[in-house]
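Okay, handing you the structure first.
Note that one protein chain of the assembly has been removed; the remaining protein chains are unaltered in position.
By letter and in written order, the chains are A and B; residue numbering begins at 1 in each of them.
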Amino acid sequence: MTLSVAEKSYLYDALASTPSIRPDGRYPYQFMPIEIYTDFLPSSNGSSRIIASDGSECIVSVKAKVVDHTSDDDLLHIEIDIAGERDDALITESCTSLFNKLLKNIDMKKLQLTKKYSFKLFIDVLVISSNSNPVSLISFGIYSSLNSTSLPKLVSNFDDLEVEELPMFHDYDLVKLEVVPPLVFVLGIVKNNIFIDPAASECEVANNGLIISWTNGKIIAPIRTLALNDTNTKGFNPNLIQEGIKLVEKYASDIASALQNI
Amino acid sequence: MSRLEVYSPEGLRMDGRRWNELRRFETSINTHSHASDGSSYLEQGNNKIITLVKGPTEPTLRSQLDQTKATLQITVNLTKFSKFERSKTTGSTKNERRILEIQTALVRTFEKNLMLNLYPRTIIDIEIHVLQQDGGVLGTLINGITLACIDAGIAMYDYISGVSIGLYDTTPLLDVNSLEEAAMSCVTLGVMGKSEKLSLLQVEDKLPLDRLENVLAIGIAGAHRIRDLMDEALRNHAQKRISNASNK
């Protein structure tokens, strides 16, 4: 998206003024409205589709497989495919590495079946279209797909180290997966203002961006900066990081409960 | 699995259909208005696909520019989670031979049906995401593209509807699912509108020639039915749009 010089300076001035005026009139803490659909893929254990009001869309599938965790302790596998980008594109790789790190925060004990076996989760993300940085949307997608994931109920013994047996499952009873994945928030910085969930036009003029991760009521690593455009990026006042963290701390639980309420 | 189960002596298939019955066919049009010029979402049995048509637009590369007609580009994304068992291949599946073959077959089918000569010096980019597959995918892809191209307002001679037919012993089975597809020889057809003209015929297995006519006949009849279902969905959609537009 290329904007004209006049558009950019208009947007910049609006976002930099106190209080900031966003092009769609949102509050600094307000997200674009989203639509969430879950559990529409019968051949996956969990699935979700998230669409933001600007048309950005992402689909997540969760499939589970029983593995011997004594030999394979990597219980989460995530793959991100961004339509129109190559698999080795910078954006795809940086998203994948970010989520690989983030999902380490998930309590893997919840995936354990027996002393020997665990579920391994394959999380596949497909970004159909995105107008700005998709990480926030992807994290919402992962959150709601894991939230909708149900796994077969174990009926065999937990202790299988002594007796050699494969885990046995109930024919149709399912157990809801109880993991809480982290959420990722993108914040845009313009001059001395910071605001959440920047839209494409806001990204074009932002001086910098921040990625802040959150789970279970607290801020977690990674927190990092993110250049939202090639032309306007420059340094910012470090106090804004504090301000951004406060913003996320205050409003993230609202997002989490909105995502759970399906 | 025993071969008997594929088609029971009472004439019922594994999913309870008779030999000449299609699967559930549900579609909606203009599902991704922000991201594309034309789009459709189609469920044919357990096949679920999203089709996005972008264009005709100015090509980004010089090599895509044709002075006489539009360049047609089709990308099929068979997602790794689309099958019951997740695909084990590491890395990209985009350049797999099978996918390239499907793409070529689709381009050939639609090149002749879309009036590309009306849009010189442009590119029409079609992007399909297969979210779930359960046999006869090529036919479903054809139906999805037809609907999305109509939604994009691209001129074409007629609908093309696609369907796969299997041959079980001497009985042709219409609109096969993946279990049937694995158990017998199959043919995929692309049929022009209500005509008996084929724009695509794909046979990848051995098939007795004397049975082919029978298989084609049931396939064409099934494709005509699919055309009618698409037409019905499209007219409903059109009616809604027109009643909205009367508010102009």
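Here is the rule we use: contacts are C-beta pairs under 8 Å (C-beta built on N, C-alpha and C of every residue); 3 or more make two chains touch, one makes a residue touch a chain.
Here, contacts and distances are computed from a predicted model.
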{"item": "Identity of the absent chain, which is to be given by its UniProt protein name, from \"Glutamyl-tRNA(Gln) amidotransferase subunit A, mitochondrial\", \"AAA+ ATPase domain-containing protein\", \"small monomeric GTPase\" or \"Exosome non-catalytic core subunit rrp4\"", "value": "\"Exosome non-catalytic core subunit rrp4\""}
{"item": "Residue among B:156, B:179, B:198 or B:212 that touches the chain left out of view", "value": "B:156"}
{"item": "Positions on chain A where the hidden chain makes contact", "value": "2-7, 9-11, 13-14, 17, 21-27, 29-40, 49, 53, 148, 251, 254-255, 257-259, 261-262"}
{"item": "Chain B residues that touch the omitted chain in the full complex", "value": "15-18, 20-28, 30-31, 33, 37-38, 41, 43, 45, 48, 55-58, 115, 119-122, 150-159, 174, 192-194, 218, 221-222, 224-225, 228-229, 231-236, 238-239, 241-242, 244-245, 247-248"}
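The criterion applied here is as follows: only the chains that are shown with their structure count from here on.
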{"item": "Chain B contact footprint on chain A (complex, rising order)", "value": "40-44, 54-55, 57, 59, 61, 63, 65, 79, 81, 83-84, 86-87, 122, 124, 126, 128-129"}
{"item": "List of chain B residues in touch with chain A within their complex", "value": "32-35, 46, 48, 50, 52, 77, 79-84, 86, 91-92, 94, 127, 129, 131-132"}
